[in-house]
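Note that one protein chain of the assembly has been removed; the remaining protein chains are unaltered in position.
So that you can tell them apart, the chains are marked A and B in the order they are listed, and the count of residues begins at 1 in each.
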Amino acid sequence: MRKFFYKRKLDEIEEKARPIHINSYRQLVWAKFKSHKLAVLGAVMLVAVVIFTLIGPLFIDVGYEDMDFSNLFSPPFTEGHLFGTDELGHDVLVRVMYGGRISLFVGFASAVITTLIGTAVGLFSGFYGGLVDRFLMRFVDVMLSIPMFPILITLTLVFGSGISNIILVLTVFGWMGVSRLVRGLVLSIRETEYVMSAKAMGVRNVRIILRHVLPNVVPIVIVSATLNMSYAILAESSLSYLGLGIQPPMPSWGNMLQRAMNYILGTTTGVNPWWLTVFPGFFIFITVLNVNFLGDGLRDALDPKFVSES
Amino acid sequence: MERILEVDNLKISFKTQLGRITPLDGVSFSLSKGETLGIVGESGCGKTITAFSIMRLLPKNSFLGEDTRIAFRGKDISTLGKEELQRIRGKSISMVFQEPMTSLNPLYTIGWQISEVYRLHEGLSEEEAMTRSVEMLRLVGIPEPKKRVTEFPHQLSGGMRQRVMIAMALACSPEVLIADEPTTALDVTIQAQVLELMNELKDKFSTATIIITHDLGVIAEMCDRVLVMYAGQIVESGGIFDIFDSPMHPYTKGLINSIPKIEISKKEQRKLNVISGYVPHPSSFPEGCRFRPRCSVAFDRCLEKPPLIDFENGHSVRCWLFERNDR
Partner (left out) sequence: MKVYFLKRFLELIPVFFAISIIIFVIMNSMPGDPLLQMRMQNPRAMANDPQRMKELREYYRLDDPLPVKYFSWLKSVMIGDLGYSSMYKTPVIDLIFSRLPNTLILTITAWLIGLVVALPIGILSAVKKYSVFDYSTTVFAFVGISLPGFWFALIAIIIFSVGLGWFPVSGMSTYGVTGTWNVFVDRLRHLVLPAFVLGLVQVASWVRYIRTSLLEVLDQDYVRTAYAKGVPDRKVIIKHALKNAMIPIITIIALDIPYFFGGALIIETVFSWPGMGRLMYNAVISSDYNLAISCLMFLAIVTLISNLVADLLYVLVDPRIRMGRKGA
């Protein structure tokens, strides 16, 4: 087949492109997701990271608090310490694993809670409308444009540190983004003919919400949850880095970086323990990256109108 | 009559992330100077793609068939380079689109948008182009053109915007005008006005016109010849009287029958005639004759792809029912 815009010949298309046989929405979503290479990569890598943090410690003999005095500030690939050790001889690898558990858990829990709250608020606000809706949304709009981070810092001081408190901190204002998104969607669904006809037929509001509105809102909510999770992981590690989040001795990727910063110019022995900075941060980065890939792929796959050119 | 546009074996495919789709499969027709050709069919039959492909307005993932040829004034324009193509667009071949509400750029005045064509193709200065634009607006029946020229699209109604589109398209007196569902998005009364305007103008400028529509009424108003399309192919073509008086293809017959008639006696008043079934998606065209699943008179020969069969009076049909044994 001749290419329309450019002069190259593209006969390979004949063999490589398969004809489409899509019979259901689910098949379409799965097919689109599969063809989104980054999303698949993200999903696989994410599972790998989760396994790494959950199962990993079983393969390591050391605990995250064990101190190996013969090996302070050892670089990676030292005997028994794949990622090296820190100033107290803690094994960095095992701490990264345990830290991962905490960071992943905080991220996941915050994402779930904020999504649930935000969806509920958005559904209610969008569907019932009125003054409450207008006030709520104006408020949410401006609150959202205030940079969250300084507020988060203040909140950690109000609530204190520790896992459940950090989750609380992240969820207090975290639901706002989702609620705005959901509310917008609910507004457009509310005006569609099938909802209007359901109302005209006298179906009770709650049923309408559950059967008509909710299923259409789910794709956006899923995507929003993944984005929320990546934000939560970044926020938790930033807070822990500042000393406000998860406190030692419990390791978190963020607070490991806080300790590492003390030695960024090198230790008293002249060694620069770059591995203390690189590894925990790298894991934050990789996890968030893959969650973002996944979220992007989910968004493209779940959007019914979107079939991309390849 | 001189043939100004000849489309030969037009085949278009799209490459998508789910595979390859071929919505247009070997469409051939010609357009003579001053003639008005109608292309009629349901949504999804490929008529809009046909229109877009002439000026190569299809997206980047589209592919042209190897043997396809689109000849404008004898020269193949399907292989033309970008610059030459841009010289033809808007000047020798123009288009009017379906949605007047969204087809004009909201950030520029309509005067600017019309004069763009003059500045581009006739090298006029801004002032000269603006004067000509005012003239065109007057020609298409927009009152107070001097005032309108400084207004933005959102300040005009749908019908007026479509007139502006027509003005833009006819500004450089093109030889071919392609109108894709020009009145579908308009109210019925406005529709009539716009169609009347188009008739007037195409006679005045003797522009060869292609009108794409799903509305047989529009076809009857405007066209000399008709192409009936279904599932990416032409299933019938001929002069307008032939098609309406003696339609051959079951699909054409079905279309004509489904026009609701008001003046029938109580005796004849029955249900609305419909063609059962749905238009197939390009990813799953039926084997053999593509209309077979919905055809009431299909028989076993229909499992084979029917060719286009020509008759002397210029009437052609793609249906085994008309297979002539003298070949």
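Criterion: contacts are C-beta pairs under 8 Å (C-beta built on N, C-alpha and C of every residue); 3 or more make two chains touch, one makes a residue touch a chain.
Nothing here was measured: the structure is a model prediction, and the numbers come from that model.
Of the candidate positions A:W30, A:F77 or A:F139, contact with the hidden chain is made by A:F139. Per the touch definition above, the residue from B:R20, B:R89 or B:H249 contacting the chain not shown is B:R89. When the missing chain is restored to the complex, the residue among A:L38, A:A120 or A:L187 that touches it is A:L38. Annotation: of B:V7, B:I21, B:I77 or B:M160, B:M160 touches the absent chain (contact as defined above). Residues of subunit A in contact with the chain left out of this view: 38, 138-139, 142-143, 145-151, 153-155, 157-158, 230, 234, 237-238, 241-244, 257, 260-261, 264-266, 272, 274, 277-278, 281, 284-285, 288-289, 292-293, 296, 309-310.
Counting the whole complex, the residues of subunit B in touch with the unshown chain are 55, 57, 60, 82-83, 86-91, 94-95, 97, 99, 102-107, 116-117, 120-121, 151-152, 154-157, 160, 165, 168.
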